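Here the complex is missing a single protein chain, while all its other protein chains stay put.
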Amino acid sequence: MSIAALTGVIPPVCTPLTPDFEVDTRSLTRLVDHQLRGGVDALFVLGSSSEVAFLPDAHRRIVLDTVIGHVAGQVPVLAGVIDMTTLRVLDHARVAAEAGAAGLVATAPFYARTHPVEIDTHFRAIAERTGLPLYAYDLPVSVHTKLGAELVLGLAADGVLAGIKDSSGDDAGLRGLILGRRDRAEITGFSVLTGSELTVDSALWMGADGVVPGLGNVDPDGYVRLYQAAAKGDWVAARTEQERLLRMFELVFVGAHRMGMSSSPLGAFKAALHLRGIIDHPTTALPQVPLNSDETAQIGRYLADAGLL
Amino acid sequence: MSIAALTGVIPPVCTPLTPDFEVDTRSLTRLVDHQLRGGVDALFVLGSSSEVAFLPDAHRRIVLDTVIGHVAGQVPVLAGVIDMTTLRVLDHARVAAEAGAAGLVATAPFYARTHPVEIDTHFRAIAERTGLPLYAYDLPVSVHTKLGAELVLGLAADGVLAGIKDSSGDDAGLRGLILGRRDRAEITGFSVLTGSELTVDSALWMGADGVVPGLGNVDPDGYVRLYQAAAKGDWVAARTEQERLLRMFELVFVGAHRMGMSSSPLGAFKAALHLRGIIDHPTTALPQVPLNSDETAQIGRYLADAGLL
Amino acid sequence: MSIAALTGVIPPVCTPLTPDFEVDTRSLTRLVDHQLRGGVDALFVLGSSSEVAFLPDAHRRIVLDTVIGHVAGQVPVLAGVIDMTTLRVLDHARVAAEAGAAGLVATAPFYARTHPVEIDTHFRAIAERTGLPLYAYDLPVSVHTKLGAELVLGLAADGVLAGIKDSSGDDAGLRGLILGRRDRAEITGFSVLTGSELTVDSALWMGADGVVPGLGNVDPDGYVRLYQAAAKGDWVAARTEQERLLRMFELVFVGAHRMGMSSSPLGAFKAALHLRGIIDHPTTALPQVPLNSDETAQIGRYLADAGLL
Partner (left out) sequence: MSIAALTGVIPPVCTPLTPDFEVDTRSLTRLVDHQLRGGVDALFVLGSSSEVAFLPDAHRRIVLDTVIGHVAGQVPVLAGVIDMTTLRVLDHARVAAEAGAAGLVATAPFYARTHPVEIDTHFRAIAERTGLPLYAYDLPVSVHTKLGAELVLGLAADGVLAGIKDSSGDDAGLRGLILGRRDRAEITGFSVLTGSELTVDSALWMGADGVVPGLGNVDPDGYVRLYQAAAKGDWVAARTEQERLLRMFELVFVGAHRMGMSSSPLGAFKAALHLRGIIDHPTTALPQVPLNSDETAQIGRYLADAGLL
């Protein structure tokens, strides 16, 4: 399945868990169906919103097999291969390729302290040793480096990268990538995807190809409406939808006063999916603090306000 | 093997690699012999100086089996179980336990963004689910959180932690741990180890139990002399040795202008071990920039100045 | 002069200097004329692009008197009152008020390490003790704190702040302010201005009131065209202009490999103004590295490409 021109809405699929922290595959396939029904263009499993950092390798494998098997080619499924450095990433890449992933999503190295030259080597080594399209994942809050425009565009020009998921929140930088891609004739087939789920209409306006929204787990229909409105040139409708989604997004802060900025949004997404009847348990993986009943009730009110409950 | 009172010199063992990035087990056993001959008190495999962040799981397993098998109980062997979050760490812990590790060394979660309450849960979950002494590894340059004294002392008081390897460089904080341990009667059997290889004499003077020095790969004899001088109360000799080691430590910056702050020291340690004839190849794992011949020659001059070549 | 509804293009005016680091008032008035001719809506003196951090108090006073005197009420002149904490800011505020500034622009405290409660107190104390509209200046790269939406909207609701200049680069946060302002009936007369000069069209699209562009020193006409196109609803023209400006903006990186990220853009702006014949000297204040002749020639090429030379 060619994904040379990856575009549209590509949610990073949450990983439903049982109360004893196993992958809840029935809930996972229901969640995938929910997203496919919403009209998403592709799926991204094993990203940050999937709790990839919290999942053992065996869980990762189950997620790949479950989702790719269930989707059965209806849309491309990208696989996160998130790990500290190159050789570890290559292990995940082999598993993802075997499982049938349509593309790989990798960050710069982390934990290790690397030079831009080493980040360049990292992506080149991954691309060389796997036959799949490779997407760079720019997430400075987790990785603690920002991918520079020159680095990314150079890798794009050399055909190393098939695209980028930019979750840096730096929309001026995103725009620099979009214009840099346009200005360099040698860059072809390079997708610029934003991971900033609150500025999707403006990212598309700038020329981005699509969005990878964590909140798209809860409301894929909203992001699909937003994207389709933009695609038709109805920017006012796109903005109105984006503003509705921005207000709903506040649910990610419900737990933020007493837990980390991973568990607060991840717990909120799962609580919302549980309240909507899509997954069986709102469980998040260790060591995350679970939302309590008051916090869950607040999530419910956000959903009600957004017309989702 | 009880390590209730872990003390002395515990080098974080480098992981020699072949040119194609496999574990070079013959070099590894020679390196272990070099350290045992130097008189070290224990060994720490799969720490940052071991390139743990760069090693796939299969490599990690080979390191554990090779070193623990070769050491055959002469000294305790601690195993790093470095990964992003709890469930992934538990996988490594099971492997380390099977391989016969005498204790586990774990960082706080990273990549994920966690609250102190979640860091506490993380260490408690690891301790509960493994039967081995657990050491916290405080390395803010990689993990991007600093372990607070209250958190660590609370875990020590509850018997969750058997000790800490403090590589934060914050010697006032280290001292707070040492005095906090002394002032709380309920804390027993808790080792405070410094990972700051340039202030070992003063850390021991403050009451630290030992040191985990990356540079101890190159010169275990120096750190053993330092420790033994301190143990005998000959602080002037300890200081003189420390100052010699500090001057040699400059070798870690030889490559720093053109590579990351992981590859510059790791490459330097391996170049030094190669020059000293202890390991067969100075190879570091992808995506690290290797030292060039000029830089290697500079490493040689540092060794010569230190009387090691 | 009421500026209750501050909107449009408000350049942060560069401060031309003589070679011996005195304020070059003739060049300064020429620069102001250049901006007024370009059609700007207000001027902001003593901001970061004005080298406020580099100017002694006497220089600041000369800038205020020169610009406010020369403008003579044609447009409002806002004055930066940038200093570490409240009492020092109040001294600058008194001088600015005497000089006839139409409004004050203050950051959160810096150097001191403050709690959000103290940042709140800071802005309230400034507003209480001065009779002028107060604008918050959010510039985390210099101030090392980010102003949170709750804090800012609370101050807006209480009439403490008349607006914000958001130079954080966080366009999702900017949008949160815009929607938060709309959703809280008690907030009136609060201007949201972006300092992110590369996403102005999208910020206006989201509902921002105006822009404070450092690059507007060099090309005020461009930003005025952009703003007016947006005001008329011709978003395609606004985007085209923004893209031209983004390409020209690359000039700020000409010196970046050998100087700081203050002197590289500030030197570039001044070199461009000197090349365009608007200011007599490209001098930047101590201790900034000046651009050399090669770098100045590169700036010239950027201007030529942008049709400005």
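The chains carry the letters A, B and C, assigned in the order they are written, with residues numbered from 1 in each.
The criterion applied here is as follows: a residue touches a chain if its C-beta (ideal position, glycine included) is under 8 Å from a C-beta of that chain, and two chains touch if they have at least 3 such contacts.
Computed from a prediction, not measured in an experiment: that's the story for all the values here.
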| item | value |
| --- | --- |
| Shown chains that the omitted chain touches within the full complex | B, C |
| Candidate in contact with the missing chain, chosen from B:192, B:206, B:224 or B:291 | B:206 |
| Residue, one of C:65, C:118 or C:305, that touches the chain absent here | C:118 |
| Hidden partner chain, touching residue among C:50, C:66 or C:288 | C:288 |
| Residues from chain C at the interface with the omitted partner, ascending | 21, 53-57, 59, 82, 84-88, 90-91, 109-115, 117-119, 121-122, 125, 141-144, 258-263, 285-289 |
| Residues of chain B (touch criterion as defined above) contacting the omitted chain | 169-172, 175-176, 179, 183, 196, 198-199, 201-202, 205-206, 235, 239, 243, 246-247 |
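Criterion: only the chains that are shown with their structure count from here on.
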| item | value |
| --- | --- |
| Most remote chain, CA-based centroid, reference being chain C | B |
| Chain at the geometric heart of the assembly (C-alpha centres) | A |
| Approximate Å spacing (C-alpha centroids) for the pair chain A, chain C | 35 |
| Sequence positions of chain C contacting 2 or more other chains | none |
